[in-house]
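The complex appears here minus one protein chain, its other protein chains still in place.
What follows is chain A.
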Amino acid sequence: MTELSGKAGSGIAMAGVTKQYGDHRVLDAIDLDVRGGERVALIGPSGSGKTTVLRCIARLEAIESGSIRIEGHEIARMADARSGKASAEVAAAMRGVGMVFQQYNLFPNMTVLDNLTIAPVKVLGVDKAEARERAAGLLDLVGLGAKADAYPARLSGGQQQRVAIARSLAMQPSVLLFDEVTSALDPELVGEVLEVIRGVAAQSDVTMLIVTHEMQFARDIGDRVVFMEGGSVVEQGPPEKVLADPENERTQRFLRRLLNH
């Protein structure tokens, strides 16, 4: 697959990361590693800090203390830093990090194709024609080759999310973060998006950290499942172990509640 030349690096390494909103400690000295090429499903009750973990890795949030490394480069935005602006070195490391949001966040003022080409052209300096060609390939990959000239408002939620996945792939990331990418979708559209993610996982060796409430999906795609609660990791291990036979009492309670739903 030429479109998905995802390079396996050394992945993500979070160590002792503490994040507070005011007095509220949302991440409590959390440690979380995702090896290069590994697929980790991050699960946990609402408010446990899953989104915050992804946002800290994506440098959308500053942290109070700890370390976050991407492919070995320290990238954490520290709350006490004088400027939130990334150094050239950090910016270079962050180029390898893509994120797919719950609400897609496509740029509504651009066509689907422009959504996919703007970053490669403006950030990586890819030639326009080449960027368009690659974007067309990625749209085919997510099954939306015919929608290149459409504006996002004309697409269904599932289609928009598939475009958002293609947009993140256009930057040839080595790390992809997914934040409950199907929870804003109507139930009948969930499948097509998960299918696309499965396809990307099968055809590349991109490191993936996936927050999801879809336990079957977590089991299928995850090399490992991490359960977090109250801002720290409670239990982790192979999906079949954590999801079917969890050791920790809090994990058991969480999964039981999901089943009774």
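Here is the rule we use: a contact is a pair of C-beta atoms (placed from the backbone, for glycine too) under 8 Å apart; a residue touches a chain by one contact, two chains touch by 3 or more; residues count from 1.
One rule holds for everything that comes next: contacts and distances are computed from a predicted model.
Asks: From the list "Acetolactate synthase small subunit", "Amino acid ABC transporter permease", "non-specific serine/threonine protein kinase" or "Acyl-CoA dehydrogenase", give the UniProt name belonging to the chain omitted from this structure.
Replies: "Amino acid ABC transporter permease"
Asks: Determine which one of A:Ala29, A:Ile118 or A:Met215 touches the chain that has been left out.
Replies: Residue touching the chain left out of view: A:Ile118.
Asks: With respect to the chain omitted from the figure, which of A:Gly44, A:Gly66 or A:Gly98 is a touching residue?
Replies: Considering all chains, including the one not shown, the answer is A:Gly98.
Asks: When the complex is taken as a whole, what residues of chain A touch the one chain not shown?
Replies: 58-60, 85, 91, 94-95, 97-99, 101, 103, 105-110, 118-119, 122-123, 150-151, 153-154, 167-168, 171
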